[in-house]
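These notes concern the structure reproduced below.
Here the complex is missing one protein chain, while the rest keep their positions.
For chain A:
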Amino acid sequence: METNYETIVIGGGVVGSGIAYHLSERYKEGVLVLDKKYPMSGTSGSTQAWVWVHNKTPSWYAEFSMYSAELYPYLSKKIGDVEYKRTGGLSPFFNESDREKAEKLAESYRKIGIKIKVLSREEVLEKEPYMNPEVAGATYSSIDGNVNPFRLIDMYMRAAKRNGVRYSTYNKVTEIKKHDGKYAVVSDNGAFECKNLILAGGTWSREIGDMLGVKIPVNQLRGQILVSEPLKPFLNFTISGLRQANNGEVLMGYSMEEAGFNRATTLDVIQETANMAVQYVPGLRKAKIVRAFSGIRAMPEDGFPILGKVPGHENLYVAATHSGVTLSPLIGTLITELIMDGETSIPIDRYSLSRFG
């Protein structure tokens, strides 16, 4: 296998493969993606995969997410059907007291071009007839949707490979050295050399950073999901909490726990998730659950994406974030611009690693 590359990407999840694909649109040779397992074995294979915008905070982060969501229709034209659906997103609330907050959100976000409607109980039930009639209201935006994360990564990989990107899977990076202005990347299956190095190791970013003496403050945050048997299509929207996939399965869950790298599913969170699901959509009571899974989010210490150049290290880049499914087309676009043009079309300074000092 060729050992010399222009650019190496460590990590082939939705973030790393998104970058590799976007890079391959601009130059055809010399990109290698290394993954310690097969892409999708990390967080990108155990996600809800909402492409979610409307109630992200603060507003500049919602705006950033919106630009990425806007790229999805074009992306699926380019790489093939990734089952992206702009269903619209619905966030229900059950206490009338939340309405004021919802109105404030809608008012602030109108200014940045994210249209949010605050729905009455009747309006919610008209849109989503299976929602609990005890719902007080919901925020709604047409910008939100969801995607099939497996198809997304598979299509990124196929398109990238067609453009000349190489993948080396089941090949863990164990050591990174810098010499003569190049990076030597040592892996289980040998050493590689490159000019540009991109760290896209997701929840493992901290340990990869350590190999270069760079602190990437990313922590672990577990989430657990329940999956139903395929049901006839009955949910119209991506509801923040649950969604129905193309094949009829309902994916339920929005939980956060600090449990390190432990990917177990646990009865307490499964029960809470079941309680949430029946509170939102009581008709799910009789639905059979066929699977539960958990995933470990990459959670930067301050909750926001870490993107861009690594200060003090020439040609070294990092992309580590939660909500990586939502953000992957934009991250791929921006990191490619940074490498090819030296600057980005929209500013990403606030996402720099340098903010952690």
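What we mean here is this: contacts are C-beta pairs under 8 Å (C-beta built on N, C-alpha and C of every residue); 3 or more make two chains touch, one makes a residue touch a chain; residues count from 1.
In the analysis below, contacts and distances are computed from a predicted model.
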Which of the following is the UniProt-recorded protein name of the chain this complex doesn't show: "Electron transfer flavoprotein-ubiquinone oxidoreductase", "Cell wall polymerase", "BFD-like [2Fe-2S] binding protein" or "Cytochrome b"?
"BFD-like [2Fe-2S] binding protein"
Of A:78, A:101 or A:162, which sits in contact with the chain we cannot see?
A:101
Out of A:287, A:310 or A:348, which is the one that touches the chain we can't see?
A:287
For a quick check of understanding: of A:201, A:253 or A:295, which residue touches the chain that isn't displayed?
A:253
One chain is left out of this view; which of A:5, A:72, A:140 or A:167 touches it in the full complex?
A:167
On chain A, residues whose C-beta touches the chain left out of the figure:
37-38, 40-41, 45, 52, 55, 57-59, 91, 93-94, 98, 101-102, 104-105, 108-109, 139, 150, 154, 157, 167-170, 224, 226, 228-229, 240-241, 247, 253-257, 265, 267-279, 284-293
